[in-house]
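All protein chains but one are shown at their positions in the complex.
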Amino acid sequence: MSILIDKNTRVLVQGITGREGLFHASQMAAYGTQVVAGVTPGKGGEWVLDGKVPVFDTVQRAVDTTGADCSVIFVPARFAADAILEAADAGVQLIVCITEGVPVQDMMKVRRYLDQKGTRLVGPNCPGILTPGGAKVGIIPGHIAIPGNVGVVSRSGTLTYEVLYALKAKGMGASTCVGIGGDPINGTSFIDVLSMFEADPQTEKIVIIGEIGGSDEERAAEYISDHMTKPVVGFIAGQTAPPGKRMGHAGAIVEGGTGLAADKIKALRSVGVKVADHPEQVPDLLA
Amino acid sequence: MSILIDKNTRVLVQGITGREGLFHASQMAAYGTQVVAGVTPGKGGEWVLDGKVPVFDTVQRAVDTTGADCSVIFVPARFAADAILEAADAGVQLIVCITEGVPVQDMMKVRRYLDQKGTRLVGPNCPGILTPGGAKVGIIPGHIAIPGNVGVVSRSGTLTYEVLYALKAKGMGASTCVGIGGDPINGTSFIDVLSMFEADPQTEKIVIIGEIGGSDEERAAEYISDHMTKPVVGFIAGQTAPPGKRMGHAGAIVEGGTGLAADKIKALRSVGVKVADHPEQVPDLLA
Amino acid sequence: MKLHEYQSKQIFAEYGVPIPKGRVATTADEARAIAEELGGRVVVKSQVLVGGRGKAGGIRLADSPEEAGSLATEILGMQIKGLPVRKVLVDEAASIATEIYLGVTNDRAARCPVMIASAEGGVEIEEVARTDPEKIHRVWIDPLLGLREYQARYLASSIELAREHWRTFIQIASGLYQAYVSSDATLAEINPLVVTEDDRLLALDGKMVLDDNGLFRHPDLAEMRDLDEEEPAEGEARKYGLSYVRLDGNIGCMVNGAGLAMATMDVIKFFGGAPANFLDIGGGATAEKVAVALEIILKDAHVEAVLFNIFGGITRCDEVARGILAALEQVDTNVPMVVRLVGTNEEAGRRLLAKAEMITATSLADAAKKTIAAIKEA
Partner (left out) sequence: MKLHEYQSKQIFAEYGVPIPKGRVATTADEARAIAEELGGRVVVKSQVLVGGRGKAGGIRLADSPEEAGSLATEILGMQIKGLPVRKVLVDEAASIATEIYLGVTNDRAARCPVMIASAEGGVEIEEVARTDPEKIHRVWIDPLLGLREYQARYLASSIELAREHWRTFIQIASGLYQAYVSSDATLAEINPLVVTEDDRLLALDGKMVLDDNGLFRHPDLAEMRDLDEEEPAEGEARKYGLSYVRLDGNIGCMVNGAGLAMATMDVIKFFGGAPANFLDIGGGATAEKVAVALEIILKDAHVEAVLFNIFGGITRCDEVARGILAALEQVDTNVPMVVRLVGTNEEAGRRLLAKAEMITATSLADAAKKTIAAIKEA
């Protein structure tokens, strides 16, 4: 078992003929993921990945023809909102948006629309999802993790790789790793993923990787206290970040005294989450 | 029992200081309906109906103060969409909009918003709801109907009164009468009301009064065939209406060969609904 | 409210939809001058608010300004489906490679706008829907989001439009949707949208229907109403807040409420009569309103009797009766009048009217029968 994706997931790549889209489509396929279709407006009828994957002009046609049930988006930021809505309208149930730099007002509209439709969006500005040994949807390098019983959820990209790699070094594997993305308004929150891990029989322990900005970690702490039975280990980046400055991620900013790393660490510790001082400590705390 | 409203319904009147609003508020109160509040922006703090009903500036405050759970709207057409949304945002669960002449594009937006919130809207351009002996919300004259076991649902106003009056003349009473309104896009369809009547123990027979335009009657026929166990009698107005002409109601128009009275009558008869040749026949067909 | 082709196309152009060069003319001289100005071949198109203008000979090609002038003379003298042609549109003629249909309208059942495209343009879309339903492609538009680019792209791909035209097609679809929303329209259609032989997209014909209930937001559009094109009595009725539609029969009807008014017509027909009109006088029948309504009904020379069907709900029947009596004093007529009053204070109302030599009835069926009989007697 795993969450969100597995060997049976039929993946569609929006923006498949772009440099990023094509490279990662081939990486996903090489990992064993079923990449069944691509979409690039105006390039319908072409074939990519050694002529194995058909390209369509619209998501609707791609879904109708190939039965894709998950879409991963690599289009430029200005087209990302439309790409997400297109996938949702075509009935895709899981949308993973890798694109960085999507305007926040676009995301507010998109969230509002998806909530009402019940579509699950992961991201944007995220590395995607990896179920080691099963499938990967996004850009997380497949070789840095092995299958196991640790569920990983994170707002970050390379910091997540760091943790997965540290786990692997100690022989620990992951059930699924979900990068929810670093934007202030995104599709999936810590709580959404925590509840899935709680319900997933393969997942026995959980790592949550947060950072400054917003209060998603604080809400996660509340949720952990009220609903989680599995042990959770945390790490929060940005203890040394100055207020009022965006730390790379659009969502990583301390504003008006809220979003501080110290508050998040305190909230997590107060509900029994062991919070690591540095990422390499995570495997030790899990053991 | 009855549907939608009864003696316990706490009614708020939007536009209560207008001529129509004030008159019908007093009629509703005289019928025994609990009229608990009114709203007119800029007149908060006043009292109406012999100083018994407080007026508020906003629906939110009216609801917070009086616990109103149903709102009836008498504001001019250009403010109607805002009034409906205001009531929905304030958590009112049942909104009855009497106003005629609301632009259809306003109603498309409103419906889309309410569907997502789960708020029930009846109307616009409707006479409202009457539960004889219980409560009335809207403008249906109370004295033309007596309590009984017939559920009445209609797209029309005075035509409905005609039928209620004919029922009363034969000693037949109504459980609840719902005027869903004559606009092409409204809040509540025949099907919505039919399903409530089917579930209501007091209602034993149902009268459905349709008219030309759209296909709500055809869908109702399908629903009756699939879901209704109680006998249904119908009447459809507009057999003699010429195509392409709006017959008073914004929604009463035969367009592109659809919306014909003959098709609706045929659809209803094909599922066992007795359709009256003229309104005064309705009580006979119910007997 | 329907707009003329030239009005619709003007609105489309404001939203970036490409239309042929052209102007409207009311005389042959004007038409000739416009053709002169445009140069080359032109098309002279009658502007009347009915379909089937082409078949009726109301759309003609002219090779020279002189020909345009003489065709205009001809067309301006025509009647199409009973409507006299008072204006012609003179447009540059396009060399057509393919004809597409593109329209947006309210989908009542889905409760949102629907955009429709078909590769079968230039013919009535209802006809295509009947004969080749698979050639009709639809996207439903969330009214809160508006038309999204991928929806227009889906239509372009569905009608198998050549890729090089997608960009323009998407712009046109977006412009059409904007025109529809910004005008409170219930229909906005381009039929045909053509690809010309020199590879341009052009809205050759356009049609808009506006939501009467939305006109208060658009005083400029409300002024576009062409009074020449409608039954004068209907315009007159609208001024007084009455809803009137003329029919072919001989029994004038005056009713309060639209549904009841339709039912009244139906019952007249059911008992063998023929209604002369639909007329809803709305709530609260004051003497003034009743008088205006009565005048409008009696202007129709075919009317041989009038049936009043009034349901006294909140309005009291005796009040309505007094309104009718006052109205009768203002209107000079000798056609028989049958009144059916029911509801609050109906007895008092009926007594008042019986004195005025009106025929009273107790039920709608009774009223219809008495009216039909009165005509036979007269």
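Order as written gives the chain letters A, B and C; numbering starts at 1 within each chain.
Criterion: a residue touches a chain if its C-beta (ideal position, glycine included) is under 8 Å from a C-beta of that chain, and two chains touch if they have at least 3 such contacts.
Note that the coordinates shown come from a computational prediction; the quantities given were computed from them, not determined experimentally.
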One chain isn't shown here. Among A:N8, A:T158 or A:T229, which residue touches it?
A:T158
Looking at the whole complex, which of B:R10, B:K109, B:K205 or B:K264 touches the chain that is not displayed?
B:K109
With respect to the chain omitted from the figure, which of A:V36, A:A83 or A:I212 is a touching residue?
A:I212
Among B:A68, B:L85 or B:V273, which residue is in contact with the omitted chain in the full complex?
B:L85
Which residue of A:F74, A:Y113, A:F197 or A:Y223 touches the chain not shown here:
A:Y113
Absent chain, residues of chain C that touch it
144-145
Which residue numbers on chain B touch the omitted chain?
41-42, 44, 57-61, 82-83, 85-86, 89, 109, 113
May I ask you to list the residues on chain A that touch the chain which is not drawn?
23, 27, 77-78, 101-109, 111-113, 139-141, 143-144, 154-162, 165, 182, 184-185, 209, 211-216, 219, 235, 237-242, 245-252, 256-257, 261, 277-280
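Definition applied: only the chains that are shown with their structure count from here on.
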Quick check on this structure: which chain has its C-alpha centroid closest to the centroid of all protein C-alpha atoms?
B
Suppose each chain is reduced to the average of its Cα coordinates; what separation in Å results between chain A and chain B?
47
By the touch definition above, chain A meets two or more other chains at residues none
For chain C, residue numbers touching 2 or more other chains are 142
